[in-house]
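Reviewing the structure listed below.
Missing here is one protein chain; the remaining ones are kept as they sit in the complex.
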Amino acid sequence: ANWRYAHEEFEGDVQDVFAHKFKEYVEEHSDNTVQIFRFGELGESDDIMEQTQMGILQFVNQSPGFTGSLIPEAQIFFIPYLLPVDDDDIIDFFRTSKAINEMFPELYAEQGLELLKMYPEGEMVVTADTPVRSPEDFRGKNIRTMTNPLLSETYRAFGATPTPLPWGEVYGGLQTNIIQGQENPIFWIQSGGLYEVSPNLIFTGHGQFTTALMANQDFFNSLSADEQQLVRDASEYAFDYITEYVPGLSDEMLDKILEASPDVTVTRLTEEERQVFMDRAPRVEQRFIDMTGERGEALLEQFKADLEPYQSR
Amino acid sequence: MKDDLQDTHTSGLPGFLGVIDSGISRIESVILAVGVLLMAVNTVANVIGRFVFGESLFFAEEVNRILIVMITFAGIGYAARHGRHIRMSALYDALPTSARRLLMICIAFVTSGTMFFLCYYAFTYMQSIYNTGRVLPTMGIPLYLMYVWVPIGFAVTGIQYLLTGIKNIFSRDVYLSTHVVDGYEETETEV
């Protein structure tokens, strides 16, 4: 059969690479074909999610941040300093976390979705018009965020003014100083040329850009046991590839940026500097619990329990 | 640009139908005007908020999303009523009156049918949104409420074109809508 698979990024970006690895595995190990739709081809993030729920698309890759209106708990990934920063830790966490591998699939199942894989796309890097080392440095800066209440809360807690803006206006907004900064994984900063107009890269270590592959549940349940296994194996295969690809990609992209522009500065917060921002995270956690109630609280507790081993290192 | 549509809302229909028709027209025009004014106030206030108080109105974007759906779908019925939907009439204009009237009857009924068809699917779409329980992320308003205007707008537009078709069957002139006669002379006051 022909399976349709939509994601939210452009050609060659992490989700696109993941999709093509998935396709490669499926087509090599079965007679099925996978047809990939990229960003905007079938509408916005919300649209491709609905189309998957309706069964027109079989697979959709959507970041939990966008899933917020459907599954509020998915916004947990916007809580700053929750996930580990170290590449090995983060991959290990995604493989073993009970919250991710047991609790989230149940939440998605309520919406008729089979959660196949959650995976990280890389650390969120802030770019700004000046280097930033403390909340005081953020004061008075308009930082572009996606339209998401929890993410806005994070930047408010950090001392900045969160400013939601569509992606198409980000480059011009930075150029004309409507916004003084933004956050994105490093490969977006490179491919979008954002470093040209916002040259100070700040590695705050506050978040990982996380995303998820899921299938329409009715479709998935209608597959034979062999085919279900094929889909799971394909997801695993793509995940394995991505876990190698993303860490290398970040370094490669940073090198490219440094090579392209002499104006770029790189700021990595020290342990103490990071602590100042971390101390402001509970406010965002509280907001998350306000928004999601007991279920959110339970999820957050499990998250923290899963993360215990990495904190002590 | 100067669309001085008469404010009287007189209906081209007789009796009870006419009363309903002009009532709908009145409501539509109020929705249009108030919708645009609210959007202007909201957008201007958002700009002022950002400059004077350093913070955008958190609800501004979602309010505008609601208003734009409302304006569009209240407006299509109103535009149908006043014969204002954009059409390419070069060939049509070259036809004699009797042929134009026949073609207009056909256009009106087909358009009407299409509107009712979309009305049905807009309603089922609204239902499916209702079932998912999705809300507007910032204000927490159920998303389906935003779409209420969609089936209503299609239904009203469908009715307008249905009436236009009927009007053309029973008259000698060609009518673009229930009360706008076709032809350049007549449209002068309308533009």
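We just call them A and B in the order they show up, numbering each chain from 1.
In the analysis below, a residue touches a chain if its C-beta (ideal position, glycine included) is under 8 Å from a C-beta of that chain, and two chains touch if they have at least 3 such contacts.
Please note the rule applied: contacts and distances are computed from a predicted model.
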Between "ATP-binding cassette domain-containing protein", "Tol-Pal system protein TolB", "Glycine--tRNA ligase alpha subunit" or "TRAP transporter large permease protein", choose the name on the UniProt record of the chain that's been left out.
"TRAP transporter large permease protein"
Sole contact to the chain not displayed, among B:24, B:74, B:105 or B:163
B:74
Just the residue numbers, please: which parts of chain B touch the chain that's not shown?
1-5, 7, 29, 31-37, 39-40, 43-44, 46-47, 50, 61, 64-65, 68-69, 71-76, 78-80, 82, 84-93, 103, 106-107, 110-111, 114, 118, 121-122, 124-125, 128, 147, 150, 184, 187-188, 190-191
Touch residues of chain A, complete complex, unshown partner
11, 35, 37, 40-44, 47, 50-51, 54, 56, 165-169, 171-173, 175-178, 196
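We take it that only the chains that are shown with their structure count from here on.
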So, what's the distance in Å between the C-alpha centres of chain B and chain A?
41
So, in the complex, the side of chain A touching chain B is made of residues 53-54, 68-70, 111, 140, 147-149, 152, 161, 163-164
Which bits of chain B are touching chain A when the two form their complex?
54-56, 58, 61, 128, 132, 134-138, 143
